[in-house]
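Take this structure, written in structure tokens, and hold onto it; I'll ask about it next.
Every protein chain of the complex appears in place save one, which is left out.
Here is chain A:
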């Protein structure tokens, strides 16, 4: 019984029927009797009439997660009258009366009343997850009850869940449904908006007056790779304006891939008295003048974190804009700034920030200053060095060595944007404390020095490096870093003439040596099916697996076969896989595997893969949890795009570029699905000759939204 999967009752019945014993019932009773001691937590009931709630509760007192199915499948096709049965009420009543601490309830094809939902929402303090598939019988009142009582337990992605509930209803009044739900969710204070165009600032503000922390994402992911024009959109200004006008006491703002102006930053800095934290990732459009405003006006600023932004550097004086009274800084990251920095101001700022835990410097901060800063802030937990170049025989360097010895709290090390490798040994004494090491910008550290440094880091959980570490270096990582959970290997020479930096053998070595590995991003010269299968076998716990073979469409070099079977092994073995990126020679077969096995997959990135529409269809049909699909240069066309248009409302977005979809296909889709924005990007002359429906579309980006076509789209973006 210990080895039975969740479907206990199915197995019980299997045993009974295979015995064909007339005393089946008592056999079952005896079997069940033994199972009682088994603290079964998850139960799957394929037919709610196969057993009664009371019996179930008796037998599985430790029940936490229950799945119930009601009507037969053909009820989907109107072959079963509505009130045939499948009521959840007796179940919820019985569970509510018992001492069961239900946490998850999943219902399919059942009749659910508002009364049931209200009872549910009141009866289980630890309830975490409600999934309703093809159910009916309830209204927004029931949902409101849930919202009112449980919002505290929902993860940040509230809107994603709201959309999920809406689409499983296929309710024509989805919009009003959502509005009513939101009406009750006033208390919600953290919001994650995965697509800033899915909703308008005004609606958000009305519905969430208690908002304190907001995360917004703008451009689609492929904008990272220059596939989206700079002024495509994703402006934060309307959001800040609307928030500023409202009574919202914003404290945290996190933006990714958005256009941020100095004007926006100034407005932000003046409008929220309690503003504490600004995190900008891959944003652009602002300068150091905007940073100066933040520094000067946010009196309680705790965090200013700039990650990989393109910032125009006008002067280093923004640092001096932090008033002397500002002593609240916990985290400061300006590594992406390219210009000079007022070093004295930096030192003074650090000296008056006793809570500073995280500091990431830019290139302009020399080693001497680093030493002085570390003297002032030995409590740092996260350090990004700036320029790390000096004469190792100098007094400054010796001072630094002594200072670093005192920094026993550093767990996270990064930077080395400029580096003299002979100065690295200063860090050796604290390497054993590191849990995270990012050397992916340290082009100046060669393979052997990298290996020496890493060999001191036995506790590493996260490692980001360049491929100059080589396969041999990865073997050292595998034998040293037994706690490794996340590995990213970036190409040091993306366009170079392939001196094979890392290959499949490096990845295999890591998979053998690092049992806790769950996230991988690996840029390599080549990959084999055998290696992928080995990795799949060694690492069944992958959550994220992103493989990039630098030469697109490269087959397995040892067999010249496509990599279908290798990736198939990955999705089959890694049942928790949520994110997958694939490259190499791939046919429709790999998509069949993905559709069949990748049940938890939420994000899929494909390039130069597949043979026909079937590939894309396998994925759309099979991956029920798919949220983001991005495709470039694949032979997928209108047939795949239009087969199941309802699917896109269950997803955040779909990107297709250089595929086979035509303007006509996109128009058809847009017409059928008014709650999607279907955007076409045309920068070149193709479309000027008169857009014909038969013409292939260069770039299409579609996403679900509550607010219709956006009004800030530039000329070259058409919303159909």
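Convention: a residue touches a chain if its C-beta (ideal position, glycine included) is under 8 Å from a C-beta of that chain, and two chains touch if they have at least 3 such contacts; residues count from 1.
Throughout what follows, contacts and distances are computed from a predicted model.
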Which of "MTX3 protein", "ER membrane protein complex subunit 1", "Glycosyltransferases" or "Auxin-responsive protein" is the UniProt protein name of the chain not shown? "Auxin-responsive protein"
By the document's definition of touch, the residue of A:607, A:623 or A:661 touching the omitted chain is A:607
Touching the absent chain when the full complex is considered, from A:80, A:131, A:205 or A:443: A:443
From the listed residues A:140, A:200, A:269 or A:282, report the one that touches the chain absent from this view. A:282
Among A:502, A:517 or A:550, exactly one should touch the missing chain; which is it? A:550
Touching residues (missing chain, whole complex) on chain A: 222, 224-227, 282, 308-310, 336, 389, 391, 417, 420, 440-441, 443-444, 466, 490-498, 523, 548, 550-554, 581, 585, 605, 607-608, 632-633, 635, 658, 660, 683-686, 696, 698-699
